[in-house]
Structures are given as C-alpha cells and as structure tokens.
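Notes for the one structure printed next.
Here the complex is missing a single protein chain, while all its other protein chains stay put.
Presenting subunit A:
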C-alpha cells in the first residue's frame, strides 16, 4: 500500500507534507474578535474578499472606526507564552493579546486548568485559594500577576506559572 501516499489527493502544493498548522484560538479569542473562528476559515477556504462598496453598509465613519480599532487589536503577532501549573503533567500555551485584562485572563486560566483563583487585593495578593498566578518578567524575577497595569504586564511577561500550596500562600504575604 506504499504507493497510495504518492497519489493521495490532498490540499497543499506538491512536494509539501500537507502540514496545515491550524491555529485554534481559544474560545475567548473568538468572542473578543467577534469572529467565531472565522479567521481560520478565511485563511483556507473563503472566497477572495469582495471589493467594498463606497458608503455601504450605511454606517457613520466614527462607528466604523470603533469597530476597526477592536479588530486591529486582534490582528498582528500574538504574544504567546507558556503556562505551567504546579502538579499538572504538561504545560499550555496562550496568546496574551486576546485578553482584555486580568479578569479575562484569570477566567481563562481557571477554565483551562480547572481550578479557582482567589480574590485579588494589593495588600494580600490572591486570598481564598491555594493558588497564586505568577509570571517571570523580563528581568527573570517571579512576580505576582495583577500588580502592574495590564498593558505593562503583557509586554514584560515571559511565562506564567500557577503556584500551588504553601509556596503560593507565602508569595503574597511576605514583607
């Protein structure tokens, strides 16, 4: 049956291995962009984009600008970082650009690893649970997620680690 591979019908240029790296953005990402996975479909199978008709649909420019701004946030290179959780067998990868802020990110992490993060406060870190989300910043230091403004965080975060247990409880309370 070896010969079958050579004559098998497939998408992709001849000589390539038909590797379609289907980037599956997280559910949150789809909602953020309002695309629901459309971006994937467009890459592969959608017809070429129609020429836009001037003044149609009839929407004022300032509304269009509002929508555009939102879309542009979703385009461009993502900020992919590894996420590890103490005790989990393997790491995950997420794109920080698809989240609107800390609540969004923390919710996504909770869903991904099936745990609950405590309530954040500047004084005490994450109270009420065994977990604390931390990240390694540009200087190689391990920081508590949530102290910095969001925009600053996503540019300096290199990887995430969800700490568990006594180590987690110690991080927020140290003097």
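Rule of thumb we're sticking to: a contact is a pair of C-beta atoms (placed from the backbone, for glycine too) under 8 Å apart; a residue touches a chain by one contact, two chains touch by 3 or more; residues count from 1.
Here is the rule we go by: contacts and distances are computed from a predicted model.
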So one subunit is absent here. Using its UniProt record, which name fits best from "F-box domain-containing protein", "Ribonuclease P/MRP protein subunit POP5", "Cell cycle control protein" or "Ribosomal RNA-processing protein 40"?
"F-box domain-containing protein"
From A:66, A:116 or A:155, the answer for touching the chain not displayed is A:66
Contact with the hidden chain only, please: which subunit A residues?
31, 34-36, 38, 41-42, 46-47, 49-50, 52-64, 66-67, 70-71, 100-104, 120-121, 149-150
